[in-house]
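Following this message is one structure expressed as C-alpha cells.
One chain of protein is taken out of this complex; the other chains stay put.
Our next item is subunit A:
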Amino acid sequence: MAQARTDIGPPLYKDMLPPICKENYGKWRYHEIIKPGVLVHVSETGAKLYTVRAGSPRLVSIQFIREICDLADKYCGGYLRFTSRHNVEFLVSEEANVEPLLAELAAKKIPVGGTGNSITNIVHTQGWVHCHTPATDASGIVKSVMDELFEYFTTMKLPAKLRIALACCLNMCGAVHCSDIAILGIHRTVPKIDHENLHKMCEIPTLTASCPTAAIRPNPKLKSIDIKADRCMYCGNCYTMCPSVQIIDPKNDAVSIWVGGKISNSRIGPRFSRLAIPFLPNNPPRWPEVVEAVKHLVEVWAANAQPGERMAEWIDRISWEKFFEITGLPFTDKHIDDFTLAQTTFRCTTQFKW
C-alpha cells in the first residue's frame, strides 16, 4: 500500500458545494424560514436554495451516514452539510424535492426542526462513551432532555432561541460556558492519591502547577504530593495530568445547571452562563431530576420572557433575585463566587428587589 501522504490538509470545500452554492457564492440576498426546519435562501440572481435541517444524535454509525447520503443523492444531487450544532442540513436546489424529502425523513423518524425560536440540538461531549475524566455521561442526558423537550425542536413557539449545551466535566469542551442552559458534570470530593505509584506515573511540578487554587504541594518524603483538602474544589485537572490522583467518585459525582450564557452579539452581546443549580444526582439511564430541572427552566423562561428575550436578557430585566424567586430554585453559598474575580460579581449598590 502507498505510504501516507502528509500535510495535505482537508478536502477542498469547493468540491463539496452543490452547483447552486458555487454559482451564487457570496450573492445571497436574504433568507426566510418557511416552516420549522426549512429555510430558503434567495440569491441576487433569483436562485433559491432550500435547506432542510434534521436532528442527529451526533454519535452516529456509518449506517446512518450512508442513509443520509442516500437521501442526499436522491433529493440534493449528492450534497449535504452539518451545522455547528451537529444537525444535518440537506441542501435542496429543486423546490419540488422539499416535500418528498420531508416525507421520507418523517418515515425514517429523523426529526426536522431546530430553526428560529426553537430549542435546537444540544452541543455535547464524550461522557462514558470515550473519555477518561467525565463526572457524568453526555449522550444519555442529551437523549433524555431532547426527548422531553422534543416539541420545541420541531416548533418555533418560544420567545427567542434557546441553546442547551452539556459537558461531562469542567474542562467544558464545547459551549457550556456560553449557553442559555448548560448541563455540567461535577465532582464533589477531594482526589485520592496513590502515593506508591505516583512518582512512576507523573511529573510532580506539572502536577502542582495544574491546580487553580494551589492546593497541591510536593511531598518529597513519599516522592509524591499532598492535597490541602480545604483548598480543593474538585476540578479534576490534577487527574488530567496524573492517573495516580483519582477524582472519580460515583457516590458523589453529579450534575450542575447553568443559565444565561450567549455567544451572539445581537442586542446585549456575549455572556457567560452562571450557576443556577449546584447539584443534581447522576441518575442513569434517564436522569429524571436533570430533565425536570431543564424543562422547568425552559417553561418558566418561556412563560415570563418578552418576545425576543433570550434567557440572559430576561434575567437582566427582572434581576437575579427575581430569577431565583420565580424559578423557586434555592440560592446557596455555592452560588456566590469565591474564585479570582469574585468581587466583580458582588452587589455594589443598594439597588435590589425584595
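Quick notes on this one:
By definition in this document, contacts are C-beta pairs under 8 Å (C-beta built on N, C-alpha and C of every residue); 3 or more make two chains touch, one makes a residue touch a chain; residues count from 1.
Criterion: contacts and distances are computed from a predicted model.
Of the names listed as "Tyrosinase family protein", "Na(+)/H(+) antiporter subunit B", "Cytochrome c3" or "Sulfite reductase, dissimilatory-type alpha subunit", the one that matches the UniProt record for the absent chain is "Sulfite reductase, dissimilatory-type alpha subunit".
Considering the whole complex, the residue from A:209, A:222 or A:336 that touches the absent chain is A:209. Touch with the hidden chain on the side of subunit A covers residues 1-13, 15-17, 21-22, 25-26, 28-31, 41, 49, 51, 55-66, 69, 72-73, 78-84, 86, 88, 91, 109-111, 123, 125, 127-134, 137, 139-140, 142-144, 146-147, 150, 153, 170-175, 177-178, 206, 209-210, 212, 235, 237, 239-240, 243, 248, 250, 253, 263-270, 272, 282, 284-286, 307-308, 339-341.
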